[in-house]
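Shown here: the complex without one of its protein chains, the others still in place.
Now for chain A:
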């Protein structure tokens, strides 16, 4: 793995130098082949070669944030996966959801997770939430070349701010564009093919200061609305028991809703829609 073989057996210089706290920066010396965004792509549009992940929603609550994602990945008109997981913890107080080319999104997410933990271990302290968001923006920007050839990936980042400027805004949400633009959202946001419908649903139902439970319900409702009108977003699958992945980040850290918890919420939402399909 190390680039130069050193017969003394000593770890190469880039392991021991004091240069950087960034894992990505370290990889540029130690193993550049592991970095995304450096692979030469053949000319032309390659959008249809790999599965795409679809809708993610995030909601700020009184205690932090809630993020949910549907479980579908598509390739053109086909369903590539019914149970892909697109919402993950970025570290112990923040969450990342990915939409776009699934493979590149997963690599970006993995690298970002290690990046945050690496910084924390090297420096002995966590990055600020703003620092994490800016770092992720830089990583998205690094994928611009591939994005222009159809392999775009756009994450949604949300987290609990351990040292906020305003104590009433502990939950913060950041969205990105393919060029690495970073935008802090107020209250809620959604990305992916069904985001138009999810955002419309959230716009009508969201109010500041929601409890975590209310926000979980709202997230599942919004994903239902997205699946209702967007073919690429999967709704709650009652026959196979496949429900959205919903995670929270609060002062207690990140938490993924258990199978039982999310099943109960999803069944409530579905039974509500039996009586009123519009929610």
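Convention: a residue touches a chain if its C-beta (ideal position, glycine included) is under 8 Å from a C-beta of that chain, and two chains touch if they have at least 3 such contacts; residues count from 1.
Here is the rule we go by: contacts and distances are computed from a predicted model.
Visitor: Mind telling me which option in "FAD-binding protein", "Proteasome subunit alpha", "Oligopeptide transport system permease protein" or "Acyl-CoA dehydrogenase" is what UniProt lists for the chain we can't see?
Guide: "Proteasome subunit alpha"
Visitor: Touch as defined at the start, partner being the missing chain; which of A:162, A:179 or A:238 qualifies?
Guide: A:162
Visitor: Consider the whole complex, including the chain that is not shown, and state which of A:114, A:178 or A:196 touches that chain.
Guide: The one listed residue touching the chain not shown is A:114.
Visitor: Give me the chain A residues in contact with the hidden chain, please.
Guide: Residues touching the hidden chain, for chain A, are 1, 8-11, 15-16, 18, 23, 26-27, 30-31, 34, 92, 110-111, 114, 117-118, 120-122, 124-131, 133-134, 137, 161-165, 174, 182, 184.
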